[in-house]
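Comments concern the structure below.
Note that one protein chain of the assembly has been removed; the remaining protein chains are unaltered in position.
Up next is subunit A:
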Amino acid sequence: VLHINITMIPGDGIGPEISAAVMKIFEAAKAPITWEERNVTAIKGPGGRWMIPPDAKESMDRSKIGLKGPLKTPIAAGHPSMNLLLRKTFDLYANVRPCVSIEGYKTPYTDVNLVTIRENTEGEYSGIEHMIVDGVVQSIKLITENASRRIAEYAFEYARNNKRTSVTAVHKANIMRMSDGLFLRKCREVAENYKDIKFTEMYLDTVCLNMVQDPTQFDVLVMPNLYGDILSDLCAGLIGGLGVTPSGNIGANGVAIFESVHGTAPDIAGMDLANPTALLLSAVMMLRHMGLHDHADKIQTACFDTIRDKKVLTKDLGGSAKCSEFTAEICRRVQDLG
């Protein structure tokens, strides 16, 4: 079977151990993946500009697909945010978070099954600010036709490829008529090409109000940067937190980096206590992105069954099992699923 090269970025803290767990589970599932491990800690290139190491970039440019663990931001002065550097290097324009309630991991919300798709390059985070006079500051929210069209197209393609029924544009075009208005217009235009997907629009505040009362009414949500930042974390909270939430970043030129969005947990690093679920579910997302649905389903089922059964759970999930024990249990179920 032809194996596909994937760039693996274990990251810091618990990164290496949860990455090892994922690789073990993939092996048990006989997923046709060859892992290329790389480090992305920024270095200063010629001209003094921060960049990711050339061998990491080369691997990603070739493989196009990456799986990444948590990164710590070095304290050194002037060091850029690693996530920002990766985003700029690969033009990662879409941040995608599927939020699915995990049976066996109880939260006040059940049956959540939605996806937030956040435009990740512009909007309120363009970093364009200036002082008019002392004590008066302006911040520019940048919305462009191209970025809006691109994220809308991704959202509808995602909905179609993953058999979702609707896409909802989240906005405040009633207040921000030109910026959110442009965003909304592009979503409407793209919707015309996807008549098989239901398109709706909802004000951001109404989404939040409805989300905490009944999240089951939502399917795929697409929105500009800031709203996406807030909503994606809100939804992660609904299903139980960052320890169980997968995430994917889609870039230009076919690049995609899937990652766990929790921290490096230095207090438990190296102690075989970490929960690999978030990274594993991100890896499952990666398999679906690659069209390897059978392997994705098998691994996801094994993971969810393990959690639902409650016999072998890591501490954060309410149990007392080691990371390696939790991993071994998932491997066993993967193999049983044939």
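We adopt the following convention: contacts are C-beta pairs under 8 Å (C-beta built on N, C-alpha and C of every residue); 3 or more make two chains touch, one makes a residue touch a chain; residues count from 1.
Following the convention adopted for this analysis, contacts and distances are computed from a predicted model.
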Which of "Large ribosomal subunit protein uL2m", "Ribitol-5-phosphate transferase", "PAR6B protein" or "Isocitrate dehydrogenase [NAD] subunit alpha, mitochondrial" matches, in UniProt, the chain that is not displayed: "Isocitrate dehydrogenase [NAD] subunit alpha, mitochondrial"
Among A:18, A:204 or A:317, residue touching the chain not depicted: A:204
Residue, one of A:107, A:126 or A:324, that touches the chain absent here: A:107
Residue of A:230, A:269 or A:328 in touch with the missing chain, whole complex considered: A:230
Sites on subunit A contacted by the missing partner chain, in the whole complex: 107-109, 172, 204-206, 208-213, 226, 229-234, 236-238, 240-242
